[in-house]
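Working notes, structure below.
Removed from the display is one protein chain of the complex; every other protein chain stays in position.
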């Protein structure tokens, strides 16, 4: 009896898993299908003609998918550098030091994510015009960094908070300076969390569309912008191919994220 | 901080790329096909005749929104030394505003092909005098696309359309007014049909009291909307037609033909221009006042409006109606390519039912009235 019941449960769970997998991967499979559909119209349930015509179109010499991909990655790397340069000290202050109005400061970093970015970016674009950095990589990087800072600061704060205080004390006791203790003990221990925060920022930057749209166009065309133009222009094949290119880094990082984000750090995020 | 400095200098490095002697920046408002037109067809053609020149084609997005973006860019760079764009491709509404605010340069007297254009749209953009500042790139038209398998006799006018939608709920789709111009054109057509005097809306003069007369039309449109599908964008309507999810919807004629040629629409789709008509519009080539490449820009436009390019590029490749007068294309184009433009919508239909958009103030009133009384 008991065996039959547990068998039933296992098969029910498996069935749920199959449905889950379908809902998860169906949309992605759909993308792959569209990317090779040369002709596809009603009432056909599958493409009428398959082919790689649109792949050739995307990667054609005058096409800009590869250039956009390069721009996107380059911007993301610079964004990570800036965000980490700002968030490591800030995260240490929030995670380790006594800070007046700590909750308020945490909220301040959340604000760029909390306010609908559209309204902010228009005004940012106006300010950038005056500074002459509209339509430059630098302008886009700054916008992305401000946007991603909440992830890097919050996760860095959690990472620092998770570092065992006794280890630092021990280092201080044997005569290490505060700075030396930070660089030889605290920072290496917090490094996995900080790397994870860098990954978050990297992907936020790759993902970012609205800010680039207002601040980067027309000189800086990232992959999401390319995708948007193709999608709104109704070219689902080109949009799907661009989307597939964007998927590669996203999925790679997803597969490796738990290497860096340990459970004890995760438990402290935002607290 | 050192990282920041390095990052900044690296960023500055990437921003500067003086490989070509001259760069001509062409910004197009509109769907991706227009950006591709410059990138894949017109740009390389111009580079061939102007060695050392690099044409950079950028798109600022579909619909009036794309033009507004160009307007904002030029407006913000009013005080700057040179604008980012040398040639802009813009919609009618924005063209009027830009001319009024002095953002565009008068250039057509420097372009020989200007003589080939006699249409009213080259002088008047929704009530604004733009003569001298613009050349039409092409003319396009909205119409109702329908699936001829599901629907043998399409409605001849908006009253019949209303009845048909009542009998066939959720079989008609359009994209409202936020997702592109084909939905906007449909709403304008609705107001032409049920809101009184279309001629007055098109020719002006503006009378602020006029909009009060559209209340009934908007109330009816709100009822009508209960039985239609609201699609995401110009392309969304075509996509739903393609997937058999709706049987009829307003589309741009050029996009319709391009999609059909690409195999993205069933072969049995047809077009119908219902009375009293729906709007069409040209796209304009214009040169920003602050462009550092004025001469090169007018040479580019001269090429773009030459009869051969209009025949091969505009008509044959991209299914638009030519921007210059049709008689100049004689002999440049085989008859089949020309006739293809008029398969479903004959020149007679066009003459009777192809309307311009209303003049700008009425246009804005219609859009706002729609948001207030129909969408909300």
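Just so it is clear, A and B label the chains in written order, and each chain counts residues from 1 on its own.
In this section, contacts are C-beta pairs under 8 Å (C-beta built on N, C-alpha and C of every residue); 3 or more make two chains touch, one makes a residue touch a chain.
The rule we apply is simple: contacts and distances are computed from a predicted model.
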Omitted chain (choose from "2-oxoglutarate ferredoxin oxidoreductase subunit alpha", "Integral membrane protein", "ABC-type sugar transport system permease subunit" or "Heme exporter protein B") - UniProt protein name: "ABC-type sugar transport system permease subunit"
Among A:52, A:184 or A:250, residue touching the chain not depicted: A:250
Listed residues A:94, A:163 or A:195, member touching the removed chain: A:94
Of A:21, A:49, A:66 or A:167, the residue in touch with the unshown chain: A:21
Selected residue (touches chain absent from view) among B:275, B:303, B:337 or B:375: B:375
Selected residue (touches chain absent from view) among B:106, B:178 or B:317: B:178
Touching residues (missing chain, whole complex) on chain A: 10, 13-14, 17, 20-31, 33-34, 42-43, 45, 82, 85-87, 89-90, 92-94, 97-100, 103, 105-124, 126-127, 142-143, 145-146, 149-150, 153, 203, 206-207, 209-210, 224, 227-228, 231-232, 236, 239-240, 243, 246-247, 249-251, 253-254, 257, 261-267, 269-271
Chain not shown, touching residues in chain B: 61, 63-65, 68-69, 71-72, 175-179, 183, 225, 229-233, 236, 239-240, 243-245, 364, 367-368, 371-372, 374-376
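Please note the rule applied: only the chains that are shown with their structure count from here on.
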Contact set on chain B toward chain A in their complex: 1, 3-4, 6-8, 10-12, 14-15, 25, 27, 31-33, 35, 39-40, 43-44, 58-62, 69, 72-73, 76-77, 80, 84-85, 180, 233-236, 238-239, 242-245, 255, 259, 262-266
Chain A residues within the chain B interface of the complex: 38-43, 48-49, 60, 62, 74, 78, 81-82, 84-85, 125-126, 129, 132, 134-138, 141, 217-219, 221, 229-236, 238
